[in-house]
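Presenting subunit A:
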Amino acid sequence: METRHALWLVLALPAAGAALCPLLRTRDGMLRWALGVVAATAAASAVCIRAVFATGPLRVGGLLHLDSLSAYHLGVMMAVFLLASLYSITYFRHETFTRGGAIRYGGLWLGSLGTMALALLSNNLGLMWVGIEATTLLTALLITVHRSPAALEAMWKYLLTCSVGIAFAFMGTLLVAAAGAKAREALVWTSLRDAAATLDVGTLKLGFLFLLVGYGTKSGLAPMHSWLPDAHSQAPAPVSAIFSGFMLNSALYCILRYVPLVESATGGSGWSHRLLVLFGLLSIVVSAAFITFQNDLKRLLAYSSVEHLGIIALGAGLGGLGAFAALFHTLNHSVCKTLGFFCAGRLGQLHGTQDMRRMGGSLRSSPVWGTGLLAAVLALIGMTPFAIFMSELLIVRAAIDTRSIVSLVVFLAGTGTVFVAALRHAVRMAWGDPVGERPPARATPLDVALVAMPLGVILVLGLWLPGPLARAIEGAAAVIRGGRP
Partner candidate 1 sequence: MTQMIEAVMVLLVLTNLLLLGTSRLATCIRTVAIQGVALGTLPVLGHAHELSLRLVLLAVGSASLKGVVFPFLLFRAMREADVRHEIEPFVGYTASILIGIGSLAVSVWASSRITLPGPAVSSLVLPAALFTILVGLFVIVSRRKALMQVIGYLAMENGIYAFGVVLVGEIPMLVELGVLLDVFVAVLVMGIAIYHIRREYDHIDVDELDALKG
Partner candidate 2 sequence: MNLEGLVPFALALVLAPLLLGVINRTKAFFAGRRGAPLLQAYYDVAKLLRKGAVFSRTTTWVFRAGPILSLAAMLGGLALLPVGGFPAVVAFEGDFVLLAYLLGVARFFTVLAALDTGSAFEGMGASRDVTFSALAEPALLLGLAAVGREAGGLSLSGILPALTAATWLSAAPQIALVAAALLVVFLAENARVPVDDPDTHLELTMIHEVMILDHSGPDLGAILYASVLKLWILGGLLVGVALPVRTGTVLIDLASFLGGLFALAVLTGVIESTMARLRLVRIPQLLVGATTLSILALILVLR
């Protein structure tokens, strides 16, 4: 068997795992099964990713294609899913969960892993769209694992906003296909890239606008982010973690796929870059405003995701070093935000609320999760020595390199506001006066590991970027810049 056929495995394992879910008998068995399937998928992905960075892109027919950009995202996704699957086990121990609910959860969990993998692996832009739309539908049901009126409201808004948004993206996909009528296969990314010079520029630009708005809705870029805080705050914490940790990035990944096409068709005019910068800055500003007046912890984290997705879009839009910084930031943010939602979920369970004004003294009530949350928030707002500080510093450098003074000023003002506002919340939650007395919660070794692993990753990455990872990110950035990997 050639390595490239392992790509099929990455798609087939979650699908088969999801299909077998109804056979499982207990809740814990279900969650372990999900973890096992995710781990197996991760192993298959690891083989593929290694091969990509060792020998170049993998390809199966016109359908599947794994280059350094998608391989990098695949790696981030598997890391997030592994952590979140582990966390599910400890999170749902403290929730009432019927067997039917658990089966639904496991099936949807693995199903959404499969559809996101489809979006990443497919070489066909139409299939990529199918993957993202299917992700929306499956994750919508994940929000309402616990049926409450608020969760239903959040699900409905998510379902409708994103379905409409993604319908726009489909329109954009069709326009790109129309623009590529002269290419050998109009919907296949690699053949569009090879025929970039023959693409019809006007149609392509129009298509990119639709794609940016469409996938931008799904990736939570302002002003299309309205569904995001609702869905994040109402979903169970592991689901929020994969929402912020990877689902948003998967949609942004789709936009990034089109950037090199537009740029090489327009002869490197930077048109699509400017749009990305615009939406990125807008997201940073809007989220800064909402974070300042936020009292709900999970909504705070959700708006922080809007901010960070904006930062990634900004980085990708700045080009050059910015593309590298954006991808590095993707990894940092995903790991860090996953940790944030883990802690927010467990602290929410312990305090019985997500209102930060009633969650004071979390360091005392739960040393492990309280520390994790404090560290996660500090990292998210760009404190040294965490890795997010490094990637944001790189973006600042990219902005200076490209003389984008306006972007730089807005970026610094936005992140500065977030820094002050979120720091205030974090301090109050960590050391503030507790509302009511409760004994400190005991932490299992799994809990400690769940906090320590992501924290260790962002701490290490902040101090030292390993050579292979740097090369991987550089390879992925080269795809965005339009060069051959």
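The set was built so that all candidates are chains of the complex that A comes from, given by their letters.
Here, a contact is a pair of C-beta atoms (placed from the backbone, for glycine too) under 8 Å apart; a residue touches a chain by one contact, two chains touch by 3 or more; residues count from 1.
Quantities reported herein were computed from a predicted structural model and do not represent experimental measurements.
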In-complex contact partner of subunit A, selected from candidates 1 or 2: 1
Subunit A to candidate 1 touching residues, read off their complex: 63, 124, 126-127, 129-130, 133-134, 137, 140-141, 144, 147-150, 152-157, 159-160, 163-164, 167, 170-171, 174, 177-179, 181-182, 186-187, 200, 202-203, 206, 229-230, 233-234, 290, 293-294, 296, 299
